[in-house]
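This view holds just a subset of the chains, kept in their places.
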Amino acid sequence: MRKKIIIMGGDLRLSYAASYLADKNYETVYFRGSADENTIKRSGILLLGVPVSSDGETLNAPLSEDKIYLNGLAESIDSDTILIGGKIPENIFKCRTYDLLKRDDFAYYNAVPTAEGVLETAMRETNYCISQSKCLVIGYGRIGKVICDMLGKLGTRVTVSARKASDMALAEALGHKAENTLFLKNFVGDYDIIINTVPQKILNAEVLERTSPDSLIIDTASKPGGVDTDEAFRLSRKVVCALSLPGKVAPKTAGEIIGRTTQNILDELGE
Amino acid sequence: MRKKIIIMGGDLRLSYAASYLADKNYETVYFRGSADENTIKRSGILLLGVPVSSDGETLNAPLSEDKIYLNGLAESIDSDTILIGGKIPENIFKCRTYDLLKRDDFAYYNAVPTAEGVLETAMRETNYCISQSKCLVIGYGRIGKVICDMLGKLGTRVTVSARKASDMALAEALGHKAENTLFLKNFVGDYDIIINTVPQKILNAEVLERTSPDSLIIDTASKPGGVDTDEAFRLSRKVVCALSLPGKVAPKTAGEIIGRTTQNILDELGE
């Protein structure tokens, strides 16, 4: 028989993750806040939110009114327990931890809702049709690849800006144009929509100055982001910060992704 | 030399239409409200809003504070003038009228922003990714064809519901599934998203009852629409009325479409 999964805290996504796992015939118990100490102790598998904690002290559990301290929680957990979650503070939890945010499959699954969120943002924030606009996507990693695929299929003229020759070549083989990010400032002015996926200050003052005044900039890079926002403000450029899109635009899908990756982890462990 | 085009009233789209026509080397003069009588009299070509009037009495000119009566305006217009606009009241205007809303090209050009608007609506109103959802598009006319094309390219599993065997066959040839609208109630329950494009009460009580409680219904049919809204309310179905999307989601593109169709009309007339 499959082990019981205790699911605790997290936002709306974790409740969808619970439904997903139940559908897959795992025995699951879901608590918006904390389970009692005994339950935790006896649970073989524990799934917490993404991230596990926002402040480093208490459990991320916005649907509950209780404050649950990580230290207390950690003490209740048996050292044999499989603990799954996002950005697990490993100095606190000494059991067998599996961090969702360190996994490739989790990142790729999330690329789809992220790309849809970028699309929705681009549609909402422009007063023209994106399907015949000129889009520059900076970075061709996991998120970049899926964004380019969707935009290209919709008929957008997509250019990929990348650093590696092999990324540029793959982008071309899949039907996009490709440019070298090294020379970004020379071509950035040609685009209606500029989407950054690289977690570096790529859109600095020098580059921003060359963007078209009508352009829309969408930044998906995690904090501190890829845009010099002071400079963008000074130049009156429209910048939309598009962080944590999956949970915002498609919490059901995002929750199922947590459930599915959890399943992958348990499969790999033979549980 | 090209004749001067006088552009009067209309919403934001008409100002974009004016820019478009100016870019194409037409001599254009744009008035948010009314031009003076002499200008109107001497203008060879007059472009009014879409629609020309919302109340049948005054010019549709929401960006102006003046009330401009159609009867007075009509008197100032020479009988040789080419008058272009949407839903032109032909009992009032006795000059050479060309109604944008009666033209196929205008309808097809607008299908693109309409389809993008439907996509944006579907993305916004669902808590899952549309790219792997099951969509039913009822009707395979101008709008339906473009909606299906975009959804299909995004990876959505699209089924077309149509009445004519030839429409069903074309839909299949272009990669979609096809069903006969005659049997709508038998299959409507299988879909996450139901998009109606047919201007008839297709989604009546009998059909609505068979839809899935979680389904999203998007209605693009002009008033009175294709959904029995009382019944939908009773059943707690989520219905989004998506009318006049081009002007709402992409006014710049919609304005350029007015400009471009105007150009087509003038080309055909040899002006």
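Read from first to last, the chains carry the letters A and B; within each, the first residue is number 1.
Please note the rule applied: contacts are C-beta pairs under 8 Å (C-beta built on N, C-alpha and C of every residue); 3 or more make two chains touch, one makes a residue touch a chain.
From a predicted model like this one, the values you see are computed outputs, not experimental measurements.
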| item | value |
| --- | --- |
| Entire complex copy count, 2 subunits given | 4 |
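Definition applied: only the chains that are shown with their structure count from here on.
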| item | value |
| --- | --- |
| C-alpha-based rotation, chain A on chain B, 0 to 180 degrees, nearest 5 | 180 |
| Between chain B and chain A, distance of the C-alpha-averaged centres to the nearest whole Å | 36 |
| In the complex with chain A, residue positions of chain B that touch it | 112-113, 116, 119-120, 123-124, 126-132, 150, 153-155, 249-253 |
